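This is the structure, below, for whatever I ask next.
Just one protein chain is left out here, and the rest sit where they should.
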């Protein structure tokens, strides 16, 4: 028996919107400590991780660990039927064939109930080791989304170069090239970063070329978090992390392109 | 000779937007007491009624009863040329071949004149008797529009179930099913319903299955009225009424589907 309640449907809506760009269907692993999802995108290039801790829910109960295969397009349609400030409850009995969702309006005068058919999804679990990244960029998630959108109009690939001075995003295409430099700004207290502030914590300069179309998908998570961190290390996937306040995070891993072309 | 003036073009715009979803061309019957329109949709399933009383116009003159056949697409295009707060005057001489429209800006510095060719339209008049409905639901028209839009993402057919407790809208489709319950809320004074309030006046519980695509068309009338009433009775079309303040109403009739499937 699973029962999990969130006071605001908007949070769940945003989470599913962020994940469904990359993945059509996914296994949600429910356990005592919360919900985890791990999924490769259709082309097996980008890896998405979602972790929602039980203490982030207003109510959470999971009698025994259970994996629910969910079509994200269908779930997204159902969530569109919830008002942003509806309370949302998700429920599944043991060996359930459907996920039950209930939305209750703030005034309790409107109750919506939906049942979504569950799916059997084959997945291989990938083990992603924790890494000591060479460089960590912390920046506004809105600014990240904007840079990705802007550079997509120039080319297909972005080079991300992190140095002590800041982080540079560059792309080139048939008509020309472009690069955007965000300067590192010292802050007295990292926790009090203003949303527009950029910081680069760096051991060694590192640079990677990445396919912009995936970053464009990752950017769909911007509504979930004011800031994104980009974690870089030589010879390993780049990790993008969006912290979801008080409840967890969503992480995307993307392998760099081998042919790096960084001159702009 | 017909002359009818409305102080705000926005009202006429909204009326035509609501009707043109269902009907391409329609006969407008002008008489001393006002304007009436009755039209079946193209698939002869839904019936639209419009009644605008002469006292709702700032000026109204109709020397003798006259029927004007109007293409609603063309009329809608012309009305797009009026600012919302323009005064609008419609005019037709006896046995006219065109409808004349004049829009005058509040400052009177801008006068637009349009002529729309009239059409000969064959229609059969349908007699719709007044009924003692078993159940009348009064609810926010915005909420109605939203529920219809939400359930369209689930399935094609909605079941409307009216009971003393409230009204339930439900639909099912390939991915699952959904239902939305609006609870009946007692009000001291029905005239003072808040827009979000739902009331169900009921003699006997009644439930009908209806094609959502028609309800989606009816919902285009939501900008005309804060509230919609849904009137249900066994073995007869469901009537949706939007009252247009101080001037009249628009009513839609839709025959229920015979194969009722109401379990959700």
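Should a chain be cited, it is by its letter among A and B, assigned in written order, with residues numbered from 1 in that chain.
FYI, a contact is a pair of C-beta atoms (placed from the backbone, for glycine too) under 8 Å apart; a residue touches a chain by one contact, two chains touch by 3 or more.
Treat the numbers as computed from the prediction; the structure is a model and nothing was measured.
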Touching the hidden chain, out of A:43, A:58, A:84 or A:153, is A:153
So which of B:10, B:112 or B:134 would be touching the chain we can't see? B:112
In the full complex, which of A:180, A:236 or A:255 touches the chain missing from this view? A:180
Which listed residue, B:5, B:31, B:67 or B:98, touches the chain dropped from view? B:98
Residues from chain A at the interface with the omitted partner, ascending: 143, 150-151, 153-154, 175-183, 185, 196-198, 264
Touching the absent chain: which residues on chain B qualify? 71, 74, 77-78, 80-81, 98, 107-117
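Assume only the chains that are shown with their structure count from here on.
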Roughly how many whole angstrom separate the Cα centroids of chain A and chain B? 44
